[in-house]
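Here we show just some of the chains, and they stay where they sit in the whole.
Per-chain residue numbering starts at 1, and chain names A and B are given in the order in which the chains are listed.
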Amino acid sequence: MRVLAIGAHPDDVEGLCGGTLIKCAARGDHVTIMIATNGNVGSPTLGREEIAAIRKKEAEASAALIGADLIWMGYDDEFLFHDHETRLAFINAIRKANPDFMIVHGSNDYHPDHRISGEIAIDCRIPVTVPLIETEYPPMSSIPHVFIMDNVGSIGFDPEVYVDVSDSFELKSQMIKCHKSQDEWLQHMYGDDYVELLSRPSVIRGSAIGVKYAEAFRNLPLYPVMGGSHLLP
Amino acid sequence: MRVLAIGAHPDDVEGLCGGTLIKCAARGDHVTIMIATNGNVGSPTLGREEIAAIRKKEAEASAALIGADLIWMGYDDEFLFHDHETRLAFINAIRKANPDFMIVHGSNDYHPDHRISGEIAIDCRIPVTVPLIETEYPPMSSIPHVFIMDNVGSIGFDPEVYVDVSDSFELKSQMIKCHKSQDEWLQHMYGDDYVELLSRPSVIRGSAIGVKYAEAFRNLPLYPVMGGSHLLP
């Protein structure tokens, strides 16, 4: 199985589906983490290029913990837009990862970069298979299945599928801790410890199914539904 | 795995989740079909007792095709109500089947008996495990997972889980054909061939996932979600 998780910023994927990716890796899946923006405004003290460079390193360290490939799209943080060039770049990147299923942000996530990265990914689902749309990587042989991941605050998201991540929670926390620069930043923005902030959805979703930690997903409800919940670990 | 499908009338289960039950039986599950009403008004020509007796025989024949147990509740067709006695009877019947998961009608099904049988079953989900609620059969050791099945017309039902039933469709049709008395009746009511009427949701749900026939389900979105889609075949 090949898995592609697409986060808007470095650390999004760790918080919302890190435990699931750990379980995917553990069962032998090929895991790719793709990050749309370079996080280049995520610091109260450093300059744009400095913080972007740091965040890329942090993302690489986190991905390395589970042996995942990292695709760094490098768009400006807070300014991701859905235009022709970005659609094409996403098509190419998804083809590179060549996933059986993708995990993406949903349309009522709290952050515009989240919503927009999810929308672009979903809109690439069919074009990635079309031969006449030529990019660096070859067309995929079939449409990947798409899961929508939970959001911070767990608002407006009624889960369809839960993955018990109690056993992978320790490693998930380590992945989150790779993003050290965000400790200061999320304190600045939301007055909150970043590990606690990022792992909180796992607590409430775990409680809903009677385990310590869980991550929650919905299937993309669009034709053709190419797979289903059994794809998840 | 123990499976309990609860239909309001004889033939409901066959049309909406028959293929799934066939696959459950094939993988070795213990399958029980429970029917809330006796179908005693489902004839344009026969009397109440006559048609009820016929329909019970038909239901037995259909269940026998897949080696399923049959629980015949015997409530009056079109007059199922959710009262204390019926709740208790359902608790007892569910305990008899002792399922890992139940498949029930949803709250926006077209027929009141469907909606109400589903509501009762869902409201029994927790009490079946409570020792101080004493019935003929002993309390269950855990809350069963609940799937909501599709409805005739496929209106107001956005599937979360699809089961490919292409391979079991021939046997599903045979199960439906056991309910011979309904051929005349559904012609009378809806002007429609009963096998075609009852198997039509399988066509559209199949088309949504790119197979010939599928059946569609939703998980009951209520705490504690005890299992999940991987329980299905």
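Basically, a residue touches a chain if its C-beta (ideal position, glycine included) is under 8 Å from a C-beta of that chain, and two chains touch if they have at least 3 such contacts.
Model, not experiment: these values are computed from the prediction.
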Full complex stoichiometry in copies [only 2 chains shown in place]: 6
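Note that in this section only the chains that are shown with their structure count from here on.
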Inter-chain centre distance, chain A versus chain B - centres from mean C-alpha coordinates, in Å: 38
Residues of chain B defined as touching chain A within the complex: 158-162, 207-210, 218-219, 221, 223-226, 228-230
